[in-house]
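All protein chains of the complex are present and in place, except for one that has been dropped.
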Amino acid sequence: MKRIKFFLLLALVIFLFSLPAFSGKYILYITIHILILSVFALGFNLLLGYTGLLSFGQAGFFAMGAYACAKILLIFPSLLVGTMTGMIAGALSAFILGFLCVRHTRIYFSMLTLSFGMMIYSLAWKWREVTGGDDGLVGIPRAPFEIPGVFSINMNPMGNYYYYVLVISLVAIYLLYRLIHSPFGLTLKGIRESESRVAYAGISVRHYRLLSFTIAGLYAGLAGSFLPPLENTVTPPIAHWTHSAEPVMVTLLGGIHTFSGPIVGSVVFYIIKDIIVRYTQYWLIWFGAIIVFLVLVFRGGIVIFLIERIWTLMNRR
Amino acid sequence: MIEKLLFQTLIGLSFSMYLWLLAAGLTLVFGVLGVLNFAHGSLFMLGAYATFTFYGKLGLNFWLSIFLSLLCVGGIGVILECLFFRRIYHIDLPYQLILTFGFILIFDDLVKMVWGGVAMIPPMPRFFEGNFNILGRPFPYYNVFIICAGIAVALLLWMILEKTWWGRMIRASASDREMASAIGINIPILFTNVFVFAAMLAALGGALGTPVRVVAPGIGTAMIIQAFVITVIGGLGNLKGAFVGAIIVGILTSYGILLFPIFELFIIFVVMAIVLMVKPQGLFGK
Partner (left out) sequence: MAKKMTRRKFLKDTVVGGIALGTSLGSYRITYGQAKKPPGPIKIGGQGAISGAHADYGWQMMAGATLAIEEINAKGGILKRKLELKFMDEELKPATAVKNARYLVTDWGADFLFGIDSSGSAMAVGPVLPELDRLCFFCHAATHRLTEELVAGKGIKQIFRMVAPVYQDALAAWVFKDAPEIKRWAGINCDYEYGYVAWNLFKENIRKFRPDVEFVAAAWAPFWTMDFSSHIAAVMAEKPDAIFATPWAGEGVMLLRQALMLGVFDKIQIWWQCMGGSVDLLEGISREVAADKFKGKLWATARYIHNYPATPENKTFVEAFRKRWGKFPNYSAEASYSTIYAIKIGAEKAKSLETSKVAEALEGMELKTPAGPRLIRKEDHQAIYTVPGGKVVHSPDYPIPILGDLKIVPAKEYFRHPPFTPVAATK
C-alpha cells in the first residue's frame, strides 16, 4: 500500500514538473497563483489548525513580503534576493507585531490581527513616497535568477518562473511538513488542545505562539514575494482584510486538521472561481453558497469527507 | 478655530449615529448569541435597498417605507437565524466567521442581480429640506434628525434592557445561558428575537441613510470594519460601550478629515489596537 502511495505522490510531482510541456501560459500563470495561495494558506494553518489561533491579518504580512521584494527588485534586480527579502520582511513584521498579539487569545487575538493587518493596509495606501500609494509599485522586473559569477537564468518566460516558484514552494511545503511532525509541532498541538496542561509541564506557551506566528508570517512573506515578479506590479488591496479571508476560506475548504488541506483548498478555489467566472459575472454568490454549505455540512473540509468515504470503500477487504 | 472644531464635531456626530445603529446590533448579537456576524453590514445594505425601493421607486411615504423595510429585513433575519445561524452557535469561531463571510458574498451578488450594480439615490423627503443656522453655518435638518434618531434608539434600547421583562431575559441569557435555560427561558426563541431585533437596527441605519447616501452593493461591508472597531473599543456585548465608541469613532474620523487628512484611516485602528492591548474587554466591558 505504501508503495502505491509513494508512487502516486511521485506522479503528482512529475506531473507538476512536466506541466509546461503541454500547457499554455495561462495555465502556468494560474498554477503559480495556486502555489502562492497554498504557501500562504499553509502558513496560516500552522497558526489555526496546529496552534489554535485564528489570524485575520495575514494579508498584512503577505503585503510586507510583496512590497519588500518589489522595492528590492527595483534597485537590485536579482530574483533570489527579492524572494529572501520578502521572507525576512514577513517574518520580521510578524515577530514584532506578534509580541503584541500573542498575549491574547481567541476573539481578541483575531481582532488584534485584523486591526494590524488593516494598519498595514492604510500605510500601503497613504505612504505614497514609499509604497506608491493607491497606484502601488509598477514596472517591477521579473529579475533573473542568478548567483553572481556562477549562473544567471532569464525568468521572463512564464515556464522558467513557474519552475522557480514550484521548486521553492515544494521545498517550503516539505520543510513545514517536517516541522509539524517534529517535537515543535507536537507542542503546538498540545497548546491548542490544552493550554494549561502544557504550561504546567513548564513550556512557555507564549514563546511557542510567537514562534508559530513568526513562521506563519515568514510563509506569508514568501508567498507575497512571488507576486511582484509575476504581475510586475504591487498594489494596496493585497493587504486588505478581504485578502486575509482567502487563506481562511481555502483552509476550511480543504480541511483545517490535515496538512494538505490548505493546498487542496487552494486548487479547488481557483478552479471553481475560474470556471464560474466564464459563465456568469455573479460568481460571488456561488462562492458564498459553497462556503455556507461547506461549513454547515462538511465541516472537516469537503476533501476529507470524500477521502474517508473512498478510503473506507477501498479498505474493505 | 473653535467654531470650526465645534461644527466638525456636529458633523461627526451625525455620522456616528449610522455607526451606532450598525454597531448596536452587532454587539447585541455577540453579547447574547456569542456570534460575531460579519454579514451584519449586509443587513444594513438590505435596509437601504428596501427603503430605496419603497420610497424612491414606488413613491410610498417615507416613514411607511422605513417601517416596511424594517419588516422585510426582520423577515430575512428570521430566515437567517432559524435556518443557518442557529446551527453554528456551538461550533468553533473560525467556522462562524467564515459562514458569516459567505453570506456577505451571497448578499452582495443577490443585490446586484435584483437591483443591478449601479449606485442609486432617492430624493430627499420634502419636509427635511433646509438648514438650521448653527455657529453661523448651515446645518441640515436631516442631520439633526439623524442625531435625534440615534439618541432616541439609544434611550429605547436602554429602557428595553433595564425596564422590561424581555430585557431582563436577554441580560440573563447573555450572562449565563445554562442558568437562564434552567429557570425556564426559551432560549431558541429568545435568540431568534434578539437576532431579528439586531437585524432591524442595522436595517434602520441603512434606511435612514438613503436620502443622503448612495445605495450600492457593498455599502454595509465598507462600514462593518468601523463597526467592529467600535464594538471592541466599547466592549463586546456592551451597548453603552457601542454608543460611546460610535461617537468617538465618528468624531475622530471627522476631526481627522479636518486636521490630519493623511492619517484618518489609520487612527481608528491604532485606537482599537491600544484598547485591545491595554483593556481588552473594552472601555465598558467587564
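Think of it as A and B in the order they're written, each chain with its own count starting at 1.
As a working rule, contacts are C-beta pairs under 8 Å (C-beta built on N, C-alpha and C of every residue); 3 or more make two chains touch, one makes a residue touch a chain.
Values in this document were obtained by computation on a predicted structure and should not be read as measured data.
For the chain left out of this panel, the touching residue among A:114, A:143, A:239 or A:268 is A:268. Contact with the chain that does not appear here is found for just one residue of A:138, A:179, A:276 or A:296, A:138. Touch with the hidden chain on the side of chain B covers residues 3-4, 7-8, 11-12, 14-15, 18, 112, 116-119, 121, 123-124, 131, 137-140, 142-143, 209, 212-214, 216-219, 222, 253-254, 257-258, 261-262, 265.
The set of chain A residues touching the chain not shown comprises 2, 5-6, 8-9, 11-12, 15, 19, 22-27, 29, 31, 125, 128-129, 133-136, 138-139, 156, 177, 180-181, 189, 192-193, 231-233, 235, 237-238, 255, 257-261, 263-264, 267-268, 271, 277, 281, 303-304, 306-307, 310-311.
To be clear about the criterion, only the chains that are shown with their structure count from here on.
Taking the mean of the C-alpha atoms as each chain's centre, chain A and chain B sit 33 Å apart. Within the complex formed with chain B, the chain A residues making contact are 48, 54, 56, 100, 103-104, 106-108, 110-112, 114-116, 118-119, 122-123, 125-126, 241, 245, 248-249, 252, 256, 282-285, 287-292, 295-296, 299. Note for the complex: chain B touches chain A at residues 36, 84, 87-88, 91, 93-95, 97-99, 101-110, 112-113, 225, 228-229, 232, 236, 262-263, 265-266, 269-270, 272-273, 276-277, 280.
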